[in-house]
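Here it is: the structure, laid out below.
Only one protein chain is missing; all other protein chains are in place.
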């Protein structure tokens, strides 16, 4: 309960940097985060894991130590273990800690909710033993846990980073099965200029490839027809590469097709979103400061468009500066002067994105899954079901949801939303923007009936 | 493009009428809106309900009973044609009461209505009798009225089955068509926001709240207003409730659906903390075992209400061949709309249907 100047949802790089900046500018600041310790997913558990697993996780990971320390500041109310399940454009937020629901209001609200891994609808992707590459990395960061016999498959730089981290942890992956086609790389070359401005990323990539080669990790390129074999658990990954059918026996299959903004909170507020053709995802509309169509609400970090951890930090600072000026803590001149530095860094960080997006697109197989592939994991709805709904006149995901329950489960469409939009768009001939996205409603995450009932206000109290 | 009937609105009401007209051999075009429209067909509670309907107007109670009775055959026929189990269950439903006073007041109303009807089979269950029927109902419930003509259905499967079967029967259904104008004159010319134009000999306005804008173009008053209801759904649970009630029911997939508020907030279909918290409080009172269940979803939807809550069935006094059909009980009345109302559209008489003319409002207003 109680109001603060600046309320932040998410303690990843954007949220942590924003909190530190806001506190320095004299704003009363609170930061709600789902995890028990600051860091978000990229710096998950960094305060503990940094010292003990820094060698495995690498130098970039250690960048998070200082950010996390910034949150432990007297001027910042840091609320860990907080699951936000309703956020309103007026700045009111409902959340639960250990099964008890509470509300808080920020005069300005920053959504720093980060990214989700793009859905990877492949045959067998719901089997135990299949997880995302990001999940494997979280296991390594937070828990020091590695899979013994894993195959990594999909598209994107994270494949190589996590493979390299597994090599350092003494459990190299059995293989890397890469879905980008050669022509993707050729197309990406026209963005090489930008990539060279972000040369640090390129240098890192070269290093990972060398580590994987030294460890003898086989790489299969332009892989198609991926399928996870097994009936009650993953037993192998089969695919076609180099014109040959292949099958690699394993216990764990790690999938990744890039990351996309987690827009559940901004969607639930009915903020306008647009389709980003380069990133192939929806992004909440916002200006350079992160301000959305609701003047009191900001977005920053990967939740506002994928840019990575360094970009997220800069965006978090920009949002804090703008909010501080809006509330009169600093003048607009000071805001603009300080902001210029962050904008320059942000531009540098974003320079490599077009190259990465072109070089590592999500594979065709996951963009247009076969009819019998499950797309909605929660309600077990297949791609064929969605295509049938399109034939019955569903032009958008909300009617399809009503027809076949896709997106009605506890994940609220997080792992099927973009797939369903894509499938409907392909069937109807509309653009993804015309097709639209699920109407997201509270609770953003399930809560118990008792938790919600406990909030029944006494007469005259809050919203 | 010309057709016999153009139906404006592809929700349960419009599709039920289309289905019935197609069964009678008519040529039908349904113009339906976009994905984001306000759609009671996606937000309703799923009851096929008799009790409490028409307490002041026995004709409405009879019409609801007639529809409820027709529902079994309707569901069977539609289900068989589309391979869909609509999950219709008509083994009775409850009206729960937290105090004996409200229970007795309600029973008195039912007793007053009963002589006007052929039958009105209800019984009053005290706490013990209720416990025997519904072991999970909590001690806070003072009693219930069990009405044997009540039941529930999966309303989304109904919507999908109608969408499929109307097409199978040769109906043309176009979605993403927001009808912006209807002009009478040698039939009707319907213009959509995207610029497309359709012609039809007759037009049926089944556009829910959209009738407010389109109705006057055809000489209707269309005095409908939105009333918001908020609903919660829990995770899928083992069977907790045997029969539905007006405020809580277990759906066929296992989730418990809890509602529903009645709020006059205009076209705002959002979910409010205050609204859902109040629903949660009532849910735990009715069924204490729900306290530890997870709420997976909530939604707000807008009822389409007339001033007296009864349907409007009106032929245009000005434009011959234009009809207005609107109601807030599109699920309960789906069977009547599919089986009986098309006869009226085709010119036959349905006894007492004039009760639902919108003239009743202009008279009382003047």
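Couple of notes before you dig in:
Just so it is clear, A and B label the chains in written order, and each chain counts residues from 1 on its own.
By definition in this document, a contact is a pair of C-beta atoms (placed from the backbone, for glycine too) under 8 Å apart; a residue touches a chain by one contact, two chains touch by 3 or more.
Note that contacts and distances are computed from a predicted model.
Not every chain of the complex appears here, and the one that does not is recorded in UniProt as "2Fe-2S iron-sulfur cluster protein", selected from "2Fe-2S iron-sulfur cluster protein", "PadR family transcriptional regulator", "Cell division transport system permease protein" or "Molybdopterin oxidoreductase subunit, predicted chaperone protein HtpG".
By the touch rule given at the top, the unshown chain touches A, B in the complete complex.
Checked against the hidden chain, the listed residues A:139, A:192 or A:370 yield one contact partner: A:139. For the options A:2, A:26, A:99 or A:193, the residue in contact with the chain missing from this view is A:99. When you scan A:104, A:122, A:300 or A:411 for touch with the missing chain, the hit is A:411.
Touch with the chain omitted from the figure is made, among A:21, A:41 or A:279, by A:41. Screening A:24, A:73, A:102 or A:171 for touch with the missing chain picks out A:171. Seen from subunit A, the chain kept out of the figure touches residues 34, 36, 41, 52-53, 56, 83, 99, 116-117, 126-132, 134-136, 138-139, 142-149, 169-171, 232-233, 251-252, 262, 377-380, 409-411, 414-415, 445-446, 448. In the full complex, subunit B contacts the hidden chain through residues 85, 87, 89, 235-241, 250-254, 292, 294.
By definition in this document, only the chains that are shown with their structure count from here on.
Taking each chain's centre as the average of its CA atoms, subunit A and subunit B sit 40 Å apart. Within the complex formed with subunit A, the residues of subunit B that make contact are 10, 32, 34-36, 39, 41-42, 156, 159-160, 163-164, 167, 173-176, 232, 234-235, 253, 258, 270-274, 276-278, 280-281, 283-284, 290-300. Those residues of subunit A that touch subunit B in the complex are listed here as 86, 92, 94, 103, 270, 389, 392-399, 402-405, 408-410, 412, 435-436, 439, 441-443, 446-450, 452-453, 455-457, 463.
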